[in-house]
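Submitted below is the structure of interest, expressed as C-alpha coordinates.
Excerpt of the complex: some chains, original placement.
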(Lines give C-alpha, C1' and ligand atoms only; values in the text may rest on other atoms or scores of the structure.)
Protein backbone atom coordinates (compact mmCIF):
# COMPACT_ATOMS: atom_id res chain seq x y z
CA UNK A 1 0.00 0.00 0.00
CA UNK A 2 1.34 3.37 -1.06
CA UNK A 3 -0.49 5.16 1.68
CA UNK A 4 1.80 3.70 4.30
CA UNK A 5 4.23 6.53 3.55
CA UNK A 6 4.60 8.68 6.64
CA UNK A 7 4.64 12.47 6.39
CA UNK A 8 6.39 14.90 8.71
CA UNK A 9 5.39 18.57 8.51
CA UNK A 10 7.89 21.00 10.03
CA UNK A 11 6.60 24.41 11.12
CA UNK A 12 9.16 27.09 11.84
CA UNK A 13 7.26 30.37 11.97
CA UNK A 14 5.66 32.22 14.86
CA UNK A 15 2.01 33.30 14.80
CA UNK A 16 0.86 35.80 12.13
CA UNK A 17 4.10 35.67 10.12
CA UNK A 18 2.88 34.96 6.61
CA UNK A 19 0.77 32.08 5.39
CA UNK A 20 3.30 29.28 6.02
CA UNK A 21 1.66 28.03 9.20
CA UNK A 22 -1.84 28.00 7.78
CA UNK A 23 -0.61 26.38 4.56
CA UNK A 24 1.15 23.65 6.54
CA UNK A 25 -1.91 22.88 8.66
CA UNK A 26 -4.01 22.71 5.48
CA UNK A 27 -1.60 20.12 4.11
CA UNK A 28 -1.98 18.16 7.34
CA UNK A 29 -5.76 18.08 7.03
CA UNK A 30 -5.65 17.40 3.28
CA UNK A 31 -3.25 14.48 3.60
CA UNK A 32 -5.00 12.86 6.54
CA UNK A 33 -8.14 12.60 4.38
CA UNK A 34 -6.02 10.43 2.06
CA UNK A 35 -4.97 8.27 5.02
CA UNK A 36 -1.39 9.52 4.97
CA UNK A 37 -0.13 9.41 8.57
CA UNK A 38 0.91 12.94 9.51
CA UNK A 39 3.18 14.20 12.32
CA UNK A 40 3.88 17.83 13.16
CA UNK A 41 7.17 19.26 14.44
CA UNK A 42 6.94 22.79 15.86
CA UNK A 43 10.54 23.90 15.47
CA UNK A 44 12.14 27.12 16.60
CA UNK A 45 9.73 30.12 16.61
CA UNK A 46 6.81 27.83 15.78
CA UNK A 47 6.42 26.98 19.49
CA UNK A 48 4.79 30.39 19.87
CA UNK A 49 1.80 29.22 17.87
CA UNK A 50 0.99 26.91 20.74
CA UNK A 51 0.58 29.64 23.38
CA UNK A 52 -2.77 30.13 25.01
CA UNK A 53 -4.36 33.57 25.37
CA UNK A 54 -3.51 34.75 21.87
CA UNK A 55 -5.89 37.52 20.83
CA UNK A 56 -5.61 37.58 17.07
CA UNK A 57 -8.64 39.87 16.72
CA UNK A 58 -6.78 42.92 18.10
CA UNK A 59 -4.56 42.86 15.01
CA UNK A 60 -7.27 41.51 12.68
CA UNK A 61 -5.30 38.40 11.78
CA UNK A 62 -6.64 34.90 11.33
CA UNK A 63 -6.72 32.79 14.48
CA UNK A 64 -5.20 29.36 13.82
CA UNK A 65 -6.02 27.87 17.20
CA UNK A 66 -9.38 26.41 16.05
CA UNK A 67 -7.48 24.63 13.26
CA UNK A 68 -4.88 23.37 15.73
CA UNK A 69 -7.60 22.05 17.99
CA UNK A 70 -9.35 20.40 15.02
CA UNK A 71 -6.27 18.29 14.24
CA UNK A 72 -7.37 15.77 16.83
CA UNK A 73 -10.63 15.13 14.96
CA UNK A 74 -8.58 14.25 11.88
CA UNK A 75 -6.57 11.77 13.91
CA UNK A 76 -3.48 13.98 13.74
CA UNK A 77 -2.18 13.53 17.23
CA UNK A 78 1.59 13.32 16.94
CA UNK A 79 2.97 16.75 17.79
CA UNK A 80 6.59 17.44 18.70
CA UNK A 81 8.59 20.35 20.06
CA UNK A 82 12.26 20.81 20.99
CA UNK A 83 13.34 21.18 24.57
CA UNK A 84 15.81 23.92 23.62
CA UNK A 85 13.09 26.05 22.03
CA UNK A 86 11.01 25.91 25.21
CA UNK A 87 14.08 26.88 27.24
CA UNK A 88 15.06 29.74 24.97
CA UNK A 89 11.71 31.41 25.48
CA UNK A 90 11.17 30.20 29.06
CA UNK A 91 8.09 28.20 28.15
CA UNK A 92 8.97 24.97 30.01
CA UNK A 93 6.06 25.24 32.42
CA UNK A 94 3.59 26.66 29.95
CA UNK A 95 0.26 24.94 29.15
CA UNK A 96 0.26 24.68 25.36
CA UNK A 97 -2.65 24.47 22.91
CA UNK A 98 -1.58 20.98 21.81
CA UNK A 99 -0.29 18.04 23.75
CA UNK A 100 3.29 17.80 22.43
CA UNK A 101 6.12 15.36 22.96
CA UNK A 102 9.42 17.05 23.76
CA UNK A 103 12.59 16.11 21.89
CA UNK A 104 16.14 16.84 22.98
CA UNK A 105 18.68 18.16 20.49
CA UNK A 106 20.27 14.75 20.17
CA UNK A 107 16.95 13.01 19.45
CA UNK A 108 16.02 15.32 16.56
CA UNK A 109 17.97 13.71 13.73
CA UNK A 110 16.90 10.16 14.59
CA UNK A 111 13.31 11.36 14.91
CA UNK A 112 13.39 12.87 11.42
CA UNK A 113 14.96 9.78 9.88
CA UNK A 114 11.89 7.61 10.46
CA UNK A 115 9.69 9.59 8.03
CA UNK A 116 9.27 8.98 4.30
CA UNK A 117 8.33 12.53 3.28
CA UNK A 118 9.15 15.85 4.97
CA UNK A 119 7.55 19.16 4.06
CA UNK A 120 9.20 22.13 5.71
CA UNK A 121 7.51 25.40 4.69
CA UNK B 1 19.87 71.22 12.46
CA UNK B 2 22.95 69.90 14.28
CA UNK B 3 23.75 66.24 13.68
CA UNK B 4 23.42 65.39 17.33
CA UNK B 5 19.66 66.00 17.34
CA UNK B 6 19.00 63.83 14.31
CA UNK B 7 18.05 60.79 16.35
CA UNK B 8 16.45 57.68 14.85
CA UNK B 9 13.56 55.45 15.81
CA UNK B 10 14.56 51.89 14.84
CA UNK B 11 11.59 49.63 14.14
CA UNK B 12 12.13 45.88 14.00
CA UNK B 13 9.50 43.23 13.23
CA UNK B 14 11.19 39.81 13.16
CA UNK B 15 12.07 37.34 15.92
CA UNK B 16 15.62 37.09 17.24
CA UNK B 17 16.03 33.96 15.12
CA UNK B 18 17.20 36.63 12.68
CA UNK B 19 20.17 37.36 14.92
CA UNK B 20 22.12 39.30 12.30
CA UNK B 21 19.14 41.65 11.76
CA UNK B 22 19.24 42.51 15.47
CA UNK B 23 23.01 42.92 15.32
CA UNK B 24 22.84 45.26 12.32
CA UNK B 25 20.01 47.24 13.87
CA UNK B 26 21.73 47.63 17.24
CA UNK B 27 25.08 48.44 15.59
CA UNK B 28 23.26 51.30 13.84
CA UNK B 29 22.05 52.87 17.08
CA UNK B 30 23.61 55.96 18.64
CA UNK B 31 22.95 57.96 21.83
CA UNK B 32 19.38 59.27 21.67
CA UNK B 33 18.12 56.52 19.35
CA UNK B 34 15.33 54.21 20.49
CA UNK B 35 14.18 50.73 19.47
CA UNK B 36 10.58 49.68 18.88
CA UNK B 37 9.59 46.00 18.65
CA UNK B 38 6.52 45.37 16.50
CA UNK B 39 4.83 42.27 15.04
CA UNK B 40 6.99 39.12 15.48
CA UNK B 41 9.74 41.16 17.16
CA UNK B 42 7.75 41.36 20.39
CA UNK B 43 8.69 37.70 20.98
CA UNK B 44 12.24 38.95 21.58
CA UNK B 45 10.95 40.28 24.89
CA UNK B 46 10.58 36.72 26.24
CA UNK B 47 14.07 35.56 25.39
CA UNK B 48 15.87 33.83 28.21
CA UNK B 49 19.04 35.70 27.24
CA UNK B 50 17.30 38.96 26.60
CA UNK B 51 20.40 41.17 26.63
CA UNK B 52 22.40 39.03 24.25
CA UNK B 53 19.41 38.65 21.92
CA UNK B 54 18.88 42.43 21.70
CA UNK B 55 22.41 43.82 21.99
CA UNK B 56 21.66 47.42 22.92
CA UNK B 57 21.58 49.55 26.04
CA UNK B 58 19.24 52.13 24.52
CA UNK B 59 15.50 52.30 25.36
CA UNK B 60 13.31 49.47 24.03
CA UNK B 61 9.56 49.72 23.43
CA UNK B 62 7.05 47.10 22.29
CA UNK B 63 3.71 47.65 20.60
CA UNK B 64 0.96 46.68 23.05
CA UNK B 65 -1.50 45.18 20.52
CA UNK B 66 1.22 42.95 19.04
CA UNK B 67 2.11 41.73 22.51
CA UNK B 68 -1.53 41.02 23.38
CA UNK B 69 -2.22 39.34 20.04
CA UNK B 70 0.55 36.85 20.75
CA UNK B 71 -0.46 36.09 24.32
CA UNK B 72 2.72 37.61 25.77
CA UNK B 73 1.36 40.29 28.10
CA UNK B 74 2.52 38.45 31.23
CA UNK B 75 5.75 37.15 29.72
CA UNK B 76 7.55 40.26 28.52
CA UNK B 77 10.80 41.37 30.10
CA UNK B 78 10.13 44.26 32.47
CA UNK B 79 12.77 46.48 30.87
CA UNK B 80 10.57 46.83 27.82
CA UNK B 81 8.02 49.62 27.85
CA UNK B 82 4.62 48.85 26.31
CA UNK B 83 3.19 51.57 24.07
CA UNK B 84 -0.02 52.00 22.07
CA UNK B 85 -0.45 53.14 18.46
CA UNK B 86 -0.65 56.80 19.43
CA UNK B 87 2.65 56.61 21.23
CA UNK B 88 4.14 54.85 18.18
CA UNK B 89 3.12 57.83 16.02
CA UNK B 90 4.49 60.13 18.67
CA UNK B 91 7.89 58.38 18.69
CA UNK B 92 8.03 58.91 14.92
CA UNK B 93 7.43 62.64 15.48
CA UNK B 94 10.02 62.98 18.24
CA UNK B 95 12.79 61.33 16.23
CA UNK B 96 14.21 62.90 13.09
CA UNK B 97 13.74 59.70 11.10
CA UNK B 98 12.83 56.04 11.37
CA UNK B 99 14.54 52.92 10.03
CA UNK B 100 12.56 49.73 9.56
CA UNK B 101 14.46 46.46 9.93
CA UNK B 102 12.69 43.48 8.38
CA UNK C 1 3.10 66.62 10.85
CA UNK C 2 2.94 65.23 7.34
CA UNK C 3 3.59 61.49 7.02
CA UNK C 4 3.94 59.20 4.04
CA UNK C 5 3.96 55.41 4.19
CA UNK C 6 6.05 53.01 2.12
CA UNK C 7 4.57 49.51 2.01
CA UNK C 8 6.95 46.71 1.06
CA UNK C 9 5.47 43.38 2.10
CA UNK C 10 6.79 40.25 0.48
CA UNK C 11 4.00 37.99 1.65
CA UNK C 12 0.42 38.90 0.89
CA UNK C 13 -0.75 37.49 4.18
CA UNK C 14 1.78 38.93 6.58
CA UNK C 15 0.88 41.55 9.13
CA UNK C 16 2.75 44.61 7.85
CA UNK C 17 -0.11 46.02 5.80
CA UNK C 18 -2.35 45.86 8.85
CA UNK C 19 0.33 47.56 10.98
CA UNK C 20 0.58 50.34 8.40
CA UNK C 21 -3.17 50.79 8.41
CA UNK C 22 -3.32 51.04 12.20
CA UNK C 23 -0.46 53.54 12.18
CA UNK C 24 -2.26 55.63 9.58
CA UNK C 25 -5.52 55.63 11.55
CA UNK C 26 -3.74 56.63 14.70
CA UNK C 27 -1.79 59.44 13.01
CA UNK C 28 -5.00 60.84 11.52
CA UNK C 29 -6.76 60.70 14.89
CA UNK C 30 -3.99 62.80 16.36
CA UNK C 31 -4.46 65.46 13.70
CA UNK C 32 -1.50 64.55 11.50
CA UNK C 33 -1.74 64.45 7.71
CA UNK C 34 -1.02 61.29 5.69
CA UNK C 35 0.14 62.54 2.33
CA UNK C 36 0.55 59.29 0.46
CA UNK C 37 0.70 55.49 0.85
CA UNK C 38 3.05 53.96 -1.71
CA UNK C 39 2.60 50.23 -2.48
CA UNK C 40 5.88 48.78 -3.72
CA UNK C 41 7.36 45.35 -4.43
CA UNK C 42 5.15 42.37 -3.59
CA UNK C 43 2.73 44.68 -1.77
CA UNK C 44 1.07 45.42 -5.10
CA UNK C 45 -0.44 41.92 -5.08
CA UNK C 46 -2.73 43.02 -2.26
CA UNK C 47 -4.49 45.52 -4.56
CA UNK C 48 -6.05 42.95 -6.88
CA UNK C 49 -9.80 43.37 -7.37
CA UNK C 50 -9.94 39.64 -8.20
CA UNK C 51 -8.99 38.59 -4.66
CA UNK C 52 -11.66 36.63 -2.80
CA UNK C 53 -11.03 37.02 0.92
CA UNK C 54 -12.34 34.16 3.09
CA UNK C 55 -15.29 35.18 5.26
CA UNK C 56 -13.41 34.85 8.54
CA UNK C 57 -10.63 37.18 7.35
CA UNK C 58 -10.42 40.92 6.77
CA UNK C 59 -9.70 42.49 3.37
CA UNK C 60 -7.52 45.42 4.32
CA UNK C 61 -7.74 47.14 0.94
CA UNK C 62 -11.36 48.10 1.68
CA UNK C 63 -10.21 49.77 4.87
CA UNK C 64 -7.54 51.75 3.02
CA UNK C 65 -10.24 53.04 0.68
CA UNK C 66 -12.46 54.13 3.56
CA UNK C 67 -9.60 55.98 5.24
CA UNK C 68 -8.42 57.52 1.99
CA UNK C 69 -11.87 58.96 1.26
CA UNK C 70 -12.26 60.42 4.72
CA UNK C 71 -8.77 61.89 4.98
CA UNK C 72 -7.79 62.59 1.38
CA UNK C 73 -4.89 60.14 1.22
CA UNK C 74 -3.24 59.41 -2.11
CA UNK C 75 -3.07 55.60 -2.58
CA UNK C 76 -0.36 54.97 -5.17
CA UNK C 77 0.69 51.58 -6.50
CA UNK C 78 4.08 51.43 -8.23
CA UNK C 79 3.28 50.89 -11.89
CA UNK C 80 6.43 48.93 -12.76
CA UNK C 81 6.00 46.61 -9.76
CA UNK C 82 2.31 46.14 -10.58
CA UNK C 83 2.51 45.50 -14.33
CA UNK C 84 5.26 42.89 -13.96
CA UNK C 85 3.08 41.06 -11.43
CA UNK C 86 -0.12 41.33 -13.44
CA UNK C 87 -1.95 44.07 -11.54
CA UNK C 88 -3.36 46.35 -14.25
CA UNK C 89 -5.61 49.37 -14.58
CA UNK C 90 -7.76 49.87 -17.68
CA UNK C 91 -5.07 51.73 -19.57
CA UNK C 92 -2.36 49.13 -18.89
CA UNK C 93 -4.76 46.27 -19.65
CA UNK C 94 -5.46 47.82 -23.05
CA UNK C 95 -1.83 48.64 -23.76
CA UNK C 96 -0.75 45.08 -23.07
CA UNK C 97 -3.86 43.50 -24.62
CA UNK C 98 -5.12 41.81 -21.48
CA UNK C 99 -8.78 40.97 -20.99
CA UNK C 100 -9.58 43.39 -18.20
CA UNK C 101 -8.23 45.61 -15.47
CA UNK C 102 -7.85 44.02 -12.02
CA UNK C 103 -6.67 46.86 -9.80
CA UNK C 104 -9.06 47.78 -7.04
CA UNK C 105 -10.84 51.04 -7.81
CA UNK C 106 -9.46 53.93 -5.77
CA UNK C 107 -5.81 52.89 -6.07
CA UNK C 108 -3.71 54.63 -8.72
CA UNK C 109 -0.86 53.22 -10.75
CA UNK C 110 2.03 55.66 -10.97
CA UNK C 111 5.81 55.79 -11.09
CA UNK C 112 8.57 56.01 -8.49
CA UNK C 113 8.47 59.78 -8.90
CA UNK C 114 5.51 59.63 -6.52
CA UNK C 115 7.77 58.09 -3.88
CA UNK C 116 10.40 60.80 -4.46
CA UNK C 117 7.65 63.40 -4.19
CA UNK C 118 6.42 61.80 -0.96
CA UNK C 119 9.94 62.08 0.47
CA UNK C 120 10.09 65.75 -0.46
CA UNK C 121 6.58 66.69 0.67
CA UNK C 122 6.46 64.74 3.95
CA UNK C 123 8.09 65.32 7.30
CA UNK C 124 8.42 61.57 7.85
CA UNK C 125 8.50 58.47 5.66
CA UNK C 126 7.66 55.29 7.58
CA UNK C 127 8.36 51.90 5.95
CA UNK C 128 6.27 48.83 6.76
CA UNK C 129 7.70 45.67 5.27
CA UNK C 130 8.54 42.02 5.73
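By written order: A, B and C. Residues from 1 in each chain.
Here is the rule we use: a contact is a pair of C-beta atoms (placed from the backbone, for glycine too) under 8 Å apart; a residue touches a chain by one contact, two chains touch by 3 or more.
Owing to the predicted nature of the structure, the values given are computational and were not obtained by experimental measurement.
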Whole assembly, copy number of each distinct chain: A x2, B x2, C x2
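What we mean here is this: only the chains that are shown with their structure count from here on.
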Gap in Å, rounded to a whole number, between the CA centres of chain B and chain A: 28
Distance from chain C to chain A - Cα centre to Cα centre, in angstrom: 34
Touching two or more other chains - residue numbers and ranges from chain B: 39, 65
Multi-partner residues of chain C (at least 2 other chains): 15, 19, 22, 130
Residue ranges of chain B touching chain C (in the complex, touch as defined): 11, 13-14, 38-39, 65, 85-86, 88-90, 92-93, 97-98, 100, 102
Complex contacts: residues of chain C adjacent to chain B: 1, 3, 15-16, 19, 22-23, 25-27, 29-30, 32, 124-130
Contact footprint of chain B on chain A as seen in their complex: 14-17, 44-45, 48, 51-56, 58-59, 61, 87-91
